[in-house]
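Omission of a single protein chain aside, the complex is shown with its protein chains in their original locations.
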Amino acid sequence: MQTERRSLLKKLAASFLGVIGFGLATKANTNSKEDKQVFNVVSDQDVPLFSGSTKYNGLVFIAGKGAHVEPFEIKAHTEIVLKELEKELIKAGSSMEKVLKVTVYLNDINDYQGMNEVYKGRFGKKPPVRSTIAVAKGGVPGDSLVEMDCIAMAIS
Amino acid sequence: MQTERRSLLKKLAASFLGVIGFGLATKANTNSKEDKQVFNVVSDQDVPLFSGSTKYNGLVFIAGKGAHVEPFEIKAHTEIVLKELEKELIKAGSSMEKVLKVTVYLNDINDYQGMNEVYKGRFGKKPPVRSTIAVAKGGVPGDSLVEMDCIAMAIS
Partner (left out) sequence: MQTERRSLLKKLAASFLGVIGFGLATKANTNSKEDKQVFNVVSDQDVPLFSGSTKYNGLVFIAGKGAHVEPFEIKAHTEIVLKELEKELIKAGSSMEKVLKVTVYLNDINDYQGMNEVYKGRFGKKPPVRSTIAVAKGGVPGDSLVEMDCIAMAIS
């Protein structure tokens, strides 16, 4: 089951549809209420499952990011997850400094300090709010030790 | 205890106060920053507990939705939860296609794929971002196998 799930995640990772939602890009108005933009749509058997980010009305929403590779160690996984968040933020026209709210889901509350050591300072001098909780053991998909999502400002 | 909780949920479900917050409806401006609108307020002994949805500044927030009936099986519960989300979205003037962000709380990480099979394609071609985690066993109120909430665009 674990294997199946990780294999699904790999399949998902391999099936990026690329960027969708640039239809309004020529309007160049991040505050437009007319439509949402989505980036990095992940599909499962050609059916859209979720987006890597969505953008609307000056806000950017980033999907929960996990780490699914060795080493299964909290600092390494935190580093991967922060990098993934940053990649999505930049793709959506935002940045780490523009993040308003982060949610951190840990696999184990004992990883709290290790996560913090890698996390601190990564969002600039005006960091986002944060909520951190430990979920069920193994409760982050794909055996990741940590999952994070965020809401950010669209650069205007 | 489980029974008490489920009985409370039923009582809550039975005590919908109906729609509140239409005071500004005549202004017909979903982008108004002047006040929030709320829909389907749930009360506990006549004291307001939470709303089914809130709406402000172009955004709609939907309360966490669970499934509290037989069969206690992930695909059936996912179907119920998605329908409940859709009902609230429509009542608040939004839709599945307008959803920006979804959080999925599973009772058991082994239900990840079953949930996905029902979930995929339900939010259109530009799906919302998603964060999925498994909480404590029995950690979704009312014995639901899955709970979902979302943030959506108000239709403007």
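We call the chains A and B, going by the order they appear; numbering starts again at 1 in every chain.
Everything below uses one rule, namely that a contact is a pair of C-beta atoms (placed from the backbone, for glycine too) under 8 Å apart; a residue touches a chain by one contact, two chains touch by 3 or more.
Predicted model only: the values in this text are computed from it and were never measured.
Listed by residue number, the positions of chain A touching the unshown chain are 31, 57-59, 98, 100-102, 106, 109-110, 112-113, 116, 119-121, 123-137, 139, 151, 153, 156. Within chain B, the residues in touch with the undisplayed chain are 1, 4-5, 8, 20-21, 33-34, 36, 38, 41, 43-45, 47-54, 56-57, 59, 61-64, 103, 105, 135-136, 138-141, 147, 149, 151.
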